[in-house]
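Below is a slice of the complex: some chains, not all, each in place.
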Amino acid sequence: MSRPDISDRKRDHIELCADQDVEARIKTNLLDAVELFHDSLPELDVDAIDLSASFAGKRLKAPLLITGMTGGAPEAERINKELAMVAQELGLAFGVGSQRAMARNPDLTATYQVRDVAPDICLLGNIGAVQAAEMSTAQTEDLVGAIGADALCVHLNPGQELIQPEGDRDFRGCIDAIARLVEELSVPVIAKETGCGLSPRTLDRLAKIGVKHVDTSGAGGTTWIGVEAMRAPAAQQTLGELYWDWGVPTAASIVYAKRREMNVIGSGGLRTGYDAARAIALGADIAGMALPWLRACYNEGAPGARAFGERCLTALRTAMALTGSSNVDELRQAPKMIGPRLERWLAADPRR
Amino acid sequence: MSRPDISDRKRDHIELCADQDVEARIKTNLLDAVELFHDSLPELDVDAIDLSASFAGKRLKAPLLITGMTGGAPEAERINKELAMVAQELGLAFGVGSQRAMARNPDLTATYQVRDVAPDICLLGNIGAVQAAEMSTAQTEDLVGAIGADALCVHLNPGQELIQPEGDRDFRGCIDAIARLVEELSVPVIAKETGCGLSPRTLDRLAKIGVKHVDTSGAGGTTWIGVEAMRAPAAQQTLGELYWDWGVPTAASIVYAKRREMNVIGSGGLRTGYDAARAIALGADIAGMALPWLRACYNEGAPGARAFGERCLTALRTAMALTGSSNVDELRQAPKMIGPRLERWLAADPRR
Amino acid sequence: MSRPDISDRKRDHIELCADQDVEARIKTNLLDAVELFHDSLPELDVDAIDLSASFAGKRLKAPLLITGMTGGAPEAERINKELAMVAQELGLAFGVGSQRAMARNPDLTATYQVRDVAPDICLLGNIGAVQAAEMSTAQTEDLVGAIGADALCVHLNPGQELIQPEGDRDFRGCIDAIARLVEELSVPVIAKETGCGLSPRTLDRLAKIGVKHVDTSGAGGTTWIGVEAMRAPAAQQTLGELYWDWGVPTAASIVYAKRREMNVIGSGGLRTGYDAARAIALGADIAGMALPWLRACYNEGAPGARAFGERCLTALRTAMALTGSSNVDELRQAPKMIGPRLERWLAADPRR
């Protein structure tokens, strides 16, 4: 697992995600099972709707996060910078991709640094739980400090690792590492899935060790089991196809996390501001997206990303107006109808 | 927003509605989830079935309403006159479209006047809630008086406004305006949606300010978010596509309104007398339709509209016969089976 | 309504039913929602399974009925004779079609008489409820006597009548007529639908006047609304298309009738011995079919009908064997799983 490996893999990932069908095939994130009740009498000025939110102690102009994707290579640097710039302009949160490459090769640090173009944003660092278990708290603190992050995402991705030919197979020590970071790190720790969702049992374990922030990254959107299947030799490809849709749908995972009083980034398969509105109406504090930002930026650069962001804000504002929500807290209480497929997942949680 | 604007828009609307696919795409109005129980022993003379009903203090020969669509332009005048004439012949209720154009330009009053051809019908005036908030009660009373209306529909259409490029965006004051009109106007006020349905919360607010009549105009039929999307520039078109099916299905909205003891016009996506029968069996006092009347009249003139109306009456009478209902009150009590998709919406109402 | 009319209509009906698609389009009879539990240890000799049943006081070799279809014309005579002959051979029950033609023109009596070829069968006469209301009990008794029937089906078909251009439209007096016949006729009266099913309310009314035998003839099979739509001029055709699938599915109707402790002929859309088995497992005493017998006989004569009957018996015996039922009573108690769509209909019965 030499450094070039990681860079190549990152390039592979970005190209595959930009061009290929890397999303769930049969499963949906079940946000489509959420029907927000229309309000015919919103009694508000749409342009005065307050989209602001806060997360991890920082104020956002809108409850949206560009979830962590990349770093460690020249293309990655451009993408990070451009998306962070848009985040700064629109007042969104932004996360970098896994800082593993930079932990191994400090020369790559610059590919993650965005504070020059995005001084005010809520910025999230990122490291894998397995790597976190191999590093001291001080080393981890350095990752955070080097980019000026406001919080650190510790990502959980056993699904991806098992399909990735060179992937990790020993997941012991992750819980202890996260517990230690929660205790010792100077910034909040966000336990973050990467497309398979957080289940009731995983959330119970996270709650027990004091984790207060999670990113659901549920099933129904980009599937990393799928992405790795595309890159893998035949045997692992078959395995990846078999588990392509594995995981907890985003909508269910959001509700599970709120039942445990977490601060929740609702993510996994969100593609529009309407999806963001439904995620928040289920209880998410903010809504995260990865793939659509990548595609907008990869294909059309910063202007494309900016346009996508504006479309999201307009759509979110529209949902708020049509549910009579004058701010994000009211959207979070908006009356809704939960369809039977989601209801069934919600009932399978022992803590319902 | 000059007067020609409105006239142009009205022409656009009529042409789009006459020719294009302007109806819900995925959602249905859920009347298809209502199964009326067959009665093998109706014990009645089908030709003696009493279709009469009353609404807003007027007697109707049949519980059907041609809901408000137009006014303010020459084509509009022809359509209003022809449909009102058919309403007079068949004993149906009839509504004019928004009288906003006439409020601004009194010269257009004639395009709304139908009492010459329809002296006896239950005639409904029409004004938007946002406009009502900008007008005094006296000005509103004038609109009613000028056409000899029996009641005034105050239409609620935030969905449409948000997609319409030149649409309203400030919905404050609507509730107060409706409350004032309920109090001060000489005729009953009907709170009327325009294709997104009335939700439990909206209905609760209307009940609180004393509104006794509503027109559900639920989701599943003509979508004004869709119609405006067709007319809009690219960005708003995307937004309109996203919210194309937004709203509360008609069948649910009817039940919500009856639970609040409203006088209910069940409308939104009704296309036949069978649909009308199911809307009434759910509790609606009368059943309203817009699009099919427009199409019949636009394409085949008064004879086409008359033929459509007669088909509706026959189909309604047939449903009454086959449920053993000798009058509309009995149809309203007819035994039925509610399918699970509708049941789910009904259970989402806090006041079930 | 001259006699030739009836004969022509009968010919029309037979030809349409033999060749065209005259069955339900969207609705099923919901026997497909009944899953009989497999018995891996039936502990019986399949060839010794006792298929015998009794109905209306007569013993049958198998719980099957060829439901009433025809009479009054030469082709009708051939069909009646051939089907009755097969019934005699296989020990099934058999019903003639409406004896209205013969009531008007006694010359046609022979076209209904089958006792020469079927001396032992359980034979059912047939008259419409509207006609029964116009006839004295003595006249009705004559119809029964003239063909040596064991019971009289009084058929209820308001759905068909309303689509049939020359159909009845006054259904008053039917209940009284049936009550009178139950009281005065020498043979049992069977209240029989003709494809729209018996609903809870209809069954309650029948129970109240002492009717003990019903033929459900539920929705999901031959639709007489459909057949008449095919024969009707444009306006009624449109109406018939609209109500094509109207009615209570057979499976629901059987359960409704058993809850009221009726003797039940389960019919409407049954096409195989497997369907018959499921109807009986829901509680039907015997299972009736019309269309498949007509088609077998019309296209392949008595040998075709016999072959069809034998296939039914084998399939029924197979279902009995695989549910471990050594006789029809045991089949009626066979463990089963009711699918959700049927469950929903069953729950809509006030007397569940």
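The chains carry the letters A, B and C, assigned in the order they are written, with residues numbered from 1 in each.
Note that in this section a residue touches a chain if its C-beta (ideal position, glycine included) is under 8 Å from a C-beta of that chain, and two chains touch if they have at least 3 such contacts.
Treat the numbers as computed from the prediction; the structure is a model and nothing was measured.
In this structure file the homo-oligomer totals 4 copies of one chain sequence, with 3 depicted.
Definition applied: only the chains that are shown with their structure count from here on.
For the self-contact between chain A and chain B, the two sides draw on mostly distinct residue numbers; the shared fraction is below half. Located most centrally within the structure is B, per distance between chain CA means and the overall CA mean. Look at where the CA atoms of chain A average out and do the same for chain B: the two points lie 44 Å apart. With centres taken as mean Cα positions, chain C sits 62 Å from chain A. Among the residues of chain B, those in touch with two or more other chains are 340.
Chain contact summary for the complex, chain A toward chain B: residues 35, 37-47, 272, 274, 311, 314-315, 318-319, 321-322, 324, 335-340. Within the complex, the chain B residues that touch chain A are 129, 156-159, 162, 169-175, 191, 193, 196-202, 205-206, 219, 235, 238-239, 242-243, 246-248, 340, 344-345, 348, 350.
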